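Sending over a structure as structure tokens; questions will come in a sec.
Missing here: one protein chain of the complex. Every other protein chain is in place.
Going in written order, the chains are labelled A, B and C, and every chain counts its residues from 1.
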Amino acid sequence: MMIIAGPCAIEGDNFITIAKVVKELGATHLRGGIFKPRSSPFRWSGLHEAAIPLAREAKRITGLPYVVEAMNAKQIELLYDVADYFQVGARNQQDSELLREFGRQDKPVILKRGMATTIEEFVMAADFITTEGNKNVILCERGIRTFEPYTRNTFDVSCIPAIHDLCDLQIIADPSHGTGRVELVTPVALAALAAGADGLMIEVHDDPPKAMTDGQQSLTFAEFDQLMRKVNKMQEALEWITD
Amino acid sequence: MMIIAGPCAIEGDNFITIAKVVKELGATHLRGGIFKPRSSPFRWSGLHEAAIPLAREAKRITGLPYVVEAMNAKQIELLYDVADYFQVGARNQQDSELLREFGRQDKPVILKRGMATTIEEFVMAADFITTEGNKNVILCERGIRTFEPYTRNTFDVSCIPAIHDLCDLQIIADPSHGTGRVELVTPVALAALAAGADGLMIEVHDDPPKAMTDGQQSLTFAEFDQLMRKVNKMQEALEWITD
Amino acid sequence: MMIIAGPCAIEGDNFITIAKVVKELGATHLRGGIFKPRSSPFRWSGLHEAAIPLAREAKRITGLPYVVEAMNAKQIELLYDVADYFQVGARNQQDSELLREFGRQDKPVILKRGMATTIEEFVMAADFITTEGNKNVILCERGIRTFEPYTRNTFDVSCIPAIHDLCDLQIIADPSHGTGRVELVTPVALAALAAGADGLMIEVHDDPPKAMTDGQQSLTFAEFDQLMRKVNKMQEALEWITD
Partner (left out) sequence: MMIIAGPCAIEGDNFITIAKVVKELGATHLRGGIFKPRSSPFRWSGLHEAAIPLAREAKRITGLPYVVEAMNAKQIELLYDVADYFQVGARNQQDSELLREFGRQDKPVILKRGMATTIEEFVMAADFITTEGNKNVILCERGIRTFEPYTRNTFDVSCIPAIHDLCDLQIIADPSHGTGRVELVTPVALAALAAGADGLMIEVHDDPPKAMTDGQQSLTFAEFDQLMRKVNKMQEALEWITD
């Protein structure tokens, strides 16, 4: 099972530390944004090209494959060498031309659900990638936008079994963005697995209050350790439950 | 753990059969509406008083406590003798005067979340009951209304751990209304338990295609049997997981 | 055209002043709640029976008909003598038994749209009243709940012409609740009229910052005066426009 972990964005040398720790605690893939989509140009949007050597170093040390978001053709090119998986963010999920571009790549693509995308539109969005030749698409439920203000998004757990009914693609869960609250990440991660999720994407930071972005939803190492223990037991239990 | 099962509404003698079977398969409480809230006066709304003897008979035979919705003071009075638990439906959840009336009853109340009720408003709604003296309130997540048309409602799994963080009340899950689709009931039920739900409310019918209401989300006996096997294993697993 | 104006709730003697001023400025009907539905029992919910003599006095002095919300059969009885129009609030709009009770009254009913009610459900809700005999139902668009936090609700202006297409009932607009912001009340009121609204319901207070409820959306007398001038010109213009 795919467990993608790491900070929202690569912020500096601490990315190496985070990478080592999440590997040790059981992560199977690294995350850490290089170009961060933001709602305002006045907000920090990542280290850009300067983050690439850090990503490379973290990959070398941990041996883990690296998942990174690209928002356009130029970023795909810049990130091509360092990326093992490309991620399409929620804000770009409806960009059919970008999806077609990913369809021409030879690396797997993690496609996040848009904030206002229906389940059926989500499946159709993947078609833009697969019809160009790249069949290696993994969907990711990360919550939809609703009236509920308590959580950053409303994690739509029904999307997971619905996707399994509607197509052959894998679907993983991002409870970090799906809830926006540290204390809800673990219960929602377990819920996603119980509903059939094929993996998890979890934001982890060495010092969440100092994170440049998403600190309120990033787990500490100790919290990620606890999550992984429960996740591992849940995986074992699910084999027995669905036996 | 509370497993409330039965048809959407009591439709006739088949209620006795359903009651016996769900008891045998592990249900701990019976459900079956007597007065059904509907969106149009031209739709069937239950057997009304004529259903009371059937409810009584099902209770006698199974020994299970019976959960029934009441929509106003008059219905509370009519149903008082047969009810073991009163249910407040999603459509009435914002009716503060009705909530106060339930607060003056000496029976436990299952309070369903309204379709457009925030988590914090949900907690405050319970206060209308408890401040009148009745502390025995159980909340029920049953989905909220969003743009997603694939499911009848969007089951907000984050509500479950959030409620546990915000108050001391128990919260159960209704994946039947939360999804509106038979094939999603079991995965969402398991997800709700994994997120910490204290029980489930499940619609079961002896012949769903012939159900007067909610047939598309009612499990057959065989489907409920399968659900219960998985639910029981999940309960066991959760003790070990959260150990 | 119906212009219902007044405070959210009757708070004391100032209701008489408000009533006199709104009449002078062109209101055709008075509003001012006696029992206020609230989201928490710890919030002020109106003067209850003590407000009735104030309502009576305001009616006597202004000669205007009075619109008042009732939330259950008992309140209908208590308010019957003073009410010229009954109002069903958004929180009670799905309460079919209450709607039927209003259907047995001989006074017109203003039915507000629920926060999560679709346009077609809104039409069907009115059927619960009319099928009991009371054909005098006026619908009221007051906004629906969406992800948008800037406004208290999202005023669904399309609902107005849609209702005119779907049934023969009149529909008025409540831009006070529809926006929740004083500065948006007038533009949204004009928009509602341009879309075909048959009237307006406007919250007005002699001293909004001191209002017990809804101060942030209540117009001062000067603001209501400005609104009425524009509304009157818009009404004239619309006759010419749709000529």
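Simple rule for what comes next: a contact is a pair of C-beta atoms (placed from the backbone, for glycine too) under 8 Å apart; a residue touches a chain by one contact, two chains touch by 3 or more.
Since the model is a prediction, treat every value here as computed from it, not as a measurement.
When the omitted chain is restored, the residue from A:A125, A:I138 or A:L219 that touches it is A:A125.
Only one of the listed residues, C:Q75, C:Q105 or C:T146, touches the absent chain: C:T146. Screening C:L184, C:I202 or C:L219 for touch with the missing chain picks out C:L184. Listed residues A:A19, A:L64, A:L98 or A:M212: the one in touch with the omitted chain is A:L98. Within the entire complex, the positions of chain B that touch the omitted partner chain are 145-147, 149.
By the touch rule set out above, chain A reaches the unshown chain at residues 35, 37-42, 45, 71-75, 91-92, 94-98, 100, 114-116, 121, 124-125, 127-128, 131, 144-145.
Taking the complete complex into account, residues 116, 118-120, 144, 146-151, 154-158, 160-162, 165, 178-179, 183-184, 187-188, 190-196, 230, 233-234, 237-238, 240-242 of chain C touch the chain not shown.
Following the convention adopted for this analysis, only the chains that are shown with their structure count from here on.
Measuring from the averaged C-alpha position of chain B to that of chain C gives a distance of 34 Å.
Residue positions of chain C with contacts to 2 or more other chains are 145.
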